[in-house]
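Every protein chain except one is present and positioned as in the full complex.
Take a look at chain A:
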Amino acid sequence: MPSQMETTCGSLLHELQIIWDEVGESDAERDRMLLELEQECMEVYRRKVDQANKCRAQLRQAIADAEAELAAICSAMGERPVHIRQSDQSTGSLKAELRAILPEIEEMRKRKSDRKNQFIEVLEEIQRIKNEIYWSGGYVSNNIAVDETDLSLRKLDELHRELQALQKEKSERLKQVLEHLNYLYSCCSVLGLDFKQTVCGIHPSLGESDGSKSISNDTIEQLGIAIQKLREVKVQRMQQLQDLATSLLELWNLMDTPIEEQQTFQKVTCNIAASEEEITEPGMLSADFINYVKAEVSRLEELKASKMKELVLKKKAELEDICRKTHLIPESDSAIDLAVDAVESGAVDASFVLEQIELQISRVKEEALSRKEILEKVEKWMTACQEESWLEEYNRDDNRYNAGRGAHLTLKRAEKARALVNKLPAMVDTLTSKTTTWEKEKGVDFTYDGVRLLSMLEDYLVLRQEKELERKRQRDQKKLQEQLLTEQEALYGSKPSPMKNQSAKKGRRLSCGGGPNNRRLSLGGPMLQTPKADMPPLAKATPNTRNAKKTERINQDCLRDDGFAALSSGRRGLDLAGLPINQHSLNLQNAREIESPIIRKPFSPISSTDSSKSSATNILEALNRKHNDMLPKAITSDSTPFSTPSKTMADVENRTPQAMAIPVPSTPSTVSIPMQMAITPAPAQMSITPAPIQKALLPAHTALKSVDEEIEYSFEEKRAGFVLPRSHPINVMQV
């Protein structure tokens, strides 16, 4: 080729020389042209050499790059590089070298990407499990960054181990959750709660029977809390149920409840000592069931309360019976009544009251035992007294010897009675001495129906003495009369019947009869007690030697008179409560008031402030005007309580209105008021019957209460719920 080119170049030169020759170019020109040619050729050569040089450098660079990459991959994968180039043992040209290295790189790249995929897989798995454990809701990040610089097998192994650990934890957690759920389920069924609802409240996934369950920290924690809560509820309910069971058993025991009735609650009572884990029956601790048991317990308790009440009342009756039999006054009668009331209202435990009453009964029984001997003697004495009074009556009967039916029996009785009466003084003596010893021994008074026996005996002796005296007086009188009679007889020859004196005798006796009773009244104090017709345990007890019946009647009469006085003051209390107390018209007042209960006019004047006239004239005036025949009797029969006591009572009445309630009911119902009708146009409505006013029916019952004790309120204030800010006693203003 060069030769060919040289030929072409030589031929071209030859052609140029021919041209030049023909043109006639100078030699200088020819030389310049040839130099130019030579320079241009040089230029072309240089360019080509540069190009080749550059290409070679590129090649070298590529090889170096490839080698570097290879080295990097190898180091990342933790492998020794397969290809180590021995620069001095270069096998061939650069191009061959490059060709040799490229496939190796390819291979290494592929392996790297495989390894990377493995990493990603493992990391993803780890992330997923971590998410499940630490995050309660779904994936948070899906971006897994793989560290490209370390893809070694060692690292991979590490990751695998981590993954395994996580997987283990996950399964453990799952197990735990399932355990929790199981426990929850049993709890819920025992407590009668809805399991699904409870569980769904913690995490919705837990309620589903299949499918994955949430195992996050949060869920487990909440499950724990829920379990704790349910356990607390369970324990609490269990205790409640066991308490109930205990009371059930107690009540059954106490009241001998039949087995059939118990059977229904057997499963409650059999759990009485169970521990928390042992109670597994579904619904055993549900609120409904507990309420059901509770209702049963309260039913039984009510039953018990009523039975206790019955028992208390029975015991109370027993106590009263014993007291009655032994003529004892139950000491704290009102206290027991109060206690019974308290039991009924539920304020006090019945058993306590029962105990008290029991105690009292035993005490009374003991006392009764010690009284027995004396009581027997008292009975004997009483019957003797009865016989005595009978005998008295009998002796007064002038027809006693008339032979009628049964006369012989009476005669016999009289005979016996006389014998008995003769023994009476001795009887009284022994009784007195016995009683005195008893009293000394015991240090208390021997009472008979509330009256001291010794005073009764004393009364009896006094009476007997009086009677004796009277008898003597009568005998003397009789003697005198007989003397007179004989004188008369001597004069006129006739003898009047001794019957004449009968009425006088009676009168005296009657007036005497009231004596002991009045004493008793002044002792007893409260007048209100006395007007009761059924009062006389006293009348019975006082061994009057007189006709018992008559004495009683007289007593009542006397009492009624007393009642009048008391009543009149009470009435005045009603009418004049507020009138100034310092007025001097009390006597006048009395006079008016004595008439007022009997003939109370609707518009009768109350009083004037100081008409301090003498009472006597007023009374008389009043008496004359109102010609009521009861009035003189009221005044004459009992003059002492009339003047003084009523005055004091009036004072008392005026001060404490409460005491007022007492005399009012005692108003004798027999007295009627004809006068009112004459004065008032419509008698039916206007008549003010002095029948006992039922104060309980008075609507304004609160107003009756003492101002000093309680603040009174008007209806309006009560309705408006108005209460005084501070309660302080209201002092009734005294003018």
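Throughout what follows, a contact is a pair of C-beta atoms (placed from the backbone, for glycine too) under 8 Å apart; a residue touches a chain by one contact, two chains touch by 3 or more; residues count from 1.
Throughout what follows, contacts and distances are computed from a predicted model.
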Select, from "BRISC complex subunit Abro1-like isoform X1", "Phosphatidylinositol glycan anchor biosynthesis class T", "ER membrane protein complex subunit 2" or "Mitotic checkpoint protein BUB3.1", the UniProt-recorded name of the complex's unshown chain. "Mitotic checkpoint protein BUB3.1"
On chain A, the omitted chain is touched by residues 573-580, 601-606, 608-611, 625, 657, 660, 669, 678-682, 685-689, 691-694, 697-700, 703-704, 707, 711-720, 722, 724, 730, 732-733, 735
